[in-house]
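Every protein chain except one is present and positioned as in the full complex.
Per-chain residue numbering starts at 1, and chain names A and B are given in the order in which the chains are listed.
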Amino acid sequence: MASSRTDQFRRKAVDWITTSQLYRSVFRHGYADTVRNRALEVTSNAFLHLHPITIPAHALKVRFTFCLGGLTFFLFLVETVTGVLLMFYYRPVPEYAYADMKTLQYAVYFGMILRNLHRWGAHLMVVLVMLHMLRVFLTGSYRPPREFNWVLGVNLLVLTLLLSFTGYLLPWDQLAFWAVTVGTNMAAATPFLGAEGPFHGLLGVNGMNDARFLLLGDVRVAGSALLRFYVLHCVALPLVAGVLMVVHFWRVRKDGGISRPL
Amino acid sequence: MRLVFGILSPIFLLLCVVAIHGEETGEWRQYQDEFKRIFTERAQAKLADAQTRGDAAETARWTRVVGEVSQLQPEIKQAFISELGVADRCASCHLGIDDPLFADAPQPYRSHPGKLLESHEPNRFGCTMCHDGQGSATATEAAHGREANWPRVMMPTAVVQSACSRCHEVTHGLAGGERVSLGTDLFINKGCYGCHNVRGAGPLPKFGPPLNNLKSKLTDAPAWIGSWIKEPALVAPGTAMPNFLLSDEETGKITAFLLTLGKPTVTKPVVVDAALVEQGKRLFTERGCRGCHGVEPGERSISARVPHLGTVGSKVTAEWLDAWIADPKQANPETAMPKVVLEAPDRGAIVAYLMSLKRTEPLPRKADSGKFDAAEGKELIKQYECFGCHAIDGFQDVRPAVPDLGEFARRPVAELDFGTVKDLPRTKWDWMRRKIREPRAYEWGQIKLRMPVFPMVEDEGDSLISYSMAMPAPALPASYLVKASAAGSAARTVSWMIGRLNCNGCHRIDGKDAYIATYFERKSRVGPTLDGVGGRLQGQYLYSFLMEPKPVRPWLTLRMPNFGFTQDQARSLVDGFAGRAHADNPYTYVAKAAIDKEHFDRGIRRFRHYKCIQCHPSAVGGALPEGVDPDDLSINLMLAKERLRPEWFMEFLARPKQIAGNQTRMPTIFYTVEGAPKVEHPDEDIKDIVSYVMGMTEDAETTLKGFEEEEKAEQKKEAVDWSKVQY
Partner (left out) sequence: MKKEAALQQLVELSRREFLTRGVTAAGWGSFAVVLGAGTLESVRFFFPRVLYQPPTTFRIGTPEGFLARKGDADAYGVISVDERWKPEHRFFVVRAKDRVYALTARCAHLGCTVNWFSSLDIFKCPCHGSQYHSDGRNFAGPAPRPLDRLRISVGVSGDLVVDTSVVYGVDRFDTEGAFVALA
């Protein structure tokens, strides 16, 4: 008897909530557990709409994909969240950059953990992207009709590496400074576009207008390079990567769903 | 799946707990807890102590402190100095740094030693400004800079004084900067400047003697040169000449080259009269030679630069020695050896004595220069750059090419070459300690090093390191920089010159007795103390005395020699001594017009009354009274008006023993040593006497004749019993 009274009360409460204007303005589908509502739940939800409405049974087989792509995306989210938090204490100016990094490490509550999460997450993300690529290659999932998605993936790989590279400069310590000095010197060796590369004379490329100069905004690693790398790392590259990821995920579905054993 | 979730999720929880726990119990937090405990303990002890003594004010104070301590919350303490861009968190662990309560507490709580924080408020200077290290860190290793890629490791106490020079252009005279100042002096006195550049000093003379005429200087030149450059310390223990670790072949070649220099000079042969040896021996001490030169075995010269003369008879020729003593500057214009006032017969006696001092054991090497090529010797001199310290024909105006120490100071440790040495901590000072001890330690592969081995004690090495790492920091705001004051740089110059000219041989300096004092029975026989000399003498007088010494003290056998100062050198000495004595303008003196008649006249009577003339005869002409032991005579007071500063004079009359030391024969007349007045109006008497002496225009003997009558009348009134006056 008692339980039926509770049930009755619960039903009433649920009715009251689900018929309220607030609820209906947010959720555009009914509350009742029907097939239609379940489908609507997915299609009308911003966060779920990338996900297929129906999931084939094989997609639940973890051991075919090891969820490597998904994990990479998860790490991207982790990097975004921790990165945004780190931005609250970091100023991309030579005078402050190193000191701010040390402040994060030593004087900000949870700063050390956040920094380490961000750093190790980044390393792990590169590893996972590679593994993901390997898996796609080994399962032959790059073949038609998925060849365009493979290309997108390769682009995403490059973006991940670029994110790592640009982030490398931000601690502004000796390691960062010299690593980026070396890294950008490579750009100077680009054929045609690098001041020290072959054929640069043909285009009139010199130290003040080559690829390296473009990257650094200077002839050596200095304040402008730090700012450039910061903007690339925090805004430009994540934005591009985000857009490519959306397309990448979309194409996974459109090209026949998640890959499966043949 | 559910199982995996069920296991992973608690693991994450665990990690989360570990993370939060780690954050809450960081190293600095633990130090703060411990600090609070110690603080409470000590404050309560103070409180209990105050209560038992019944001191209400102290009780209230410590009750308050105990209350405040119990309220302490863990927090990161940061000294932020925006001008310097410094944010030091050192005080997060070094919590008692400015609290005298923690003077003897264990580290990291101990308070800062010395009084440095009083003039260097942590609020304005922070910690890393002087100590280096990584102020932003709050973990021990990282904070002390022992972290990969952090260039500024915290300096150990032994070398931390190098930081003084970041702001202070001159460190001489700074309390707490003794070591870096010593390093600056050592840099010059050890001859480092021969090859390395020195900051702050003008052009300095060559450190060693010229090598251009060894053939006529030495009796057995080939053997002596060969032995000497092979291992100088074997020939003359304690010498300043470093060991270049030459091979026998290199030694031979260099000897061969040096023997080609100069031509045998035709000098009148000097006859050595063996009968004069004893007289020469006595004169050698009496005329002050022994103030600088060691002569007996086991005795040392005043500094490593001054040759020990124990075997000089086997080394040089009598002709050379005679000419050298007669005028050292003639043979080597840059020598520190002064021209001592000596009549020719006395000089002959000293030469005879010195030539009698022969080497007992033979030189370690035989002469074998013949078979080596002099041209190759010249190449070796080019390579080892002997011309840094010695004048050598063919190498005039050549500077040695060696690392710039200013650059060394700026270089990060990562740029130092440790060669194949593996067991050394990677710090600049450890690098340099090894470098000074074993200059060739970092040789490897193609890299051949040339620095010789200098005899050095550990502390000297650290002082030199402090100096070498010292450099003005150009990035500091101007408000932090302390420019050298005229007095400061003069004090530094004096310090250098005292080291170079060995003034301590005959004068007491910095509380160190004259080196020669051991050879005199009477302490009054050595030269006057140089401590406070700048406050004692008028600058103008000191200047002219340095340029051309005239005897002042009749009882001395020592005579101030002529050092041949340039005007600039004499001026720096005068300024520097004045600076050391904290005397303002070294050129003040009382004009005669300023002395009023009344004091002057009274002064004559006081002068007579206290019988000053008994010891201070002032009859012009300089003839000493006959039948009086020169030891019982003192300075001619006719000289006082141009010599002495009146303010010093008055002080001296009041407290002679405190000012001139116990060896002075000046009696205490006006006050006892303890400071109780001994006569009725001591201060007035002193003033009168000073007025008289500083205003004297004729000698006191003449003046006093006019007062004989008065004297007799006065003697009846008050008779001073001189037998009871304390000397």
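General remarks:
By our rule, contacts are C-beta pairs under 8 Å (C-beta built on N, C-alpha and C of every residue); 3 or more make two chains touch, one makes a residue touch a chain.
Given the structure is predicted, the values throughout are model-derived calculations rather than measurements.
Set against the missing chain, the residues A:Y23, A:Y109, A:W178 or A:F199 yield one that touches it, A:Y109. The chain not displayed touches chain B at residues 2-3, 5-10, 12-13, 16, 20, 23, 57, 61, 64-65, 75-76, 78-82, 87, 89, 98-101, 121, 123.
Listed for chain A, the residues touching the missing chain in the whole complex are 2, 85, 88-89, 103, 107-111, 114.
The rule we apply is simple: only the chains that are shown with their structure count from here on.
Separating the centre of chain A from that of chain B, both taken as means of CA atoms, is a distance of 67 Å. Looking at the complex, you find that chain B touches chain A at residues 19, 23, 76, 78, 85, 87, 89, 134, 136-139, 142, 148-149, 151.
Note for the complex: chain A touches chain B at residues 95, 99, 102-103, 105-107, 109-110, 112-113, 173-175.
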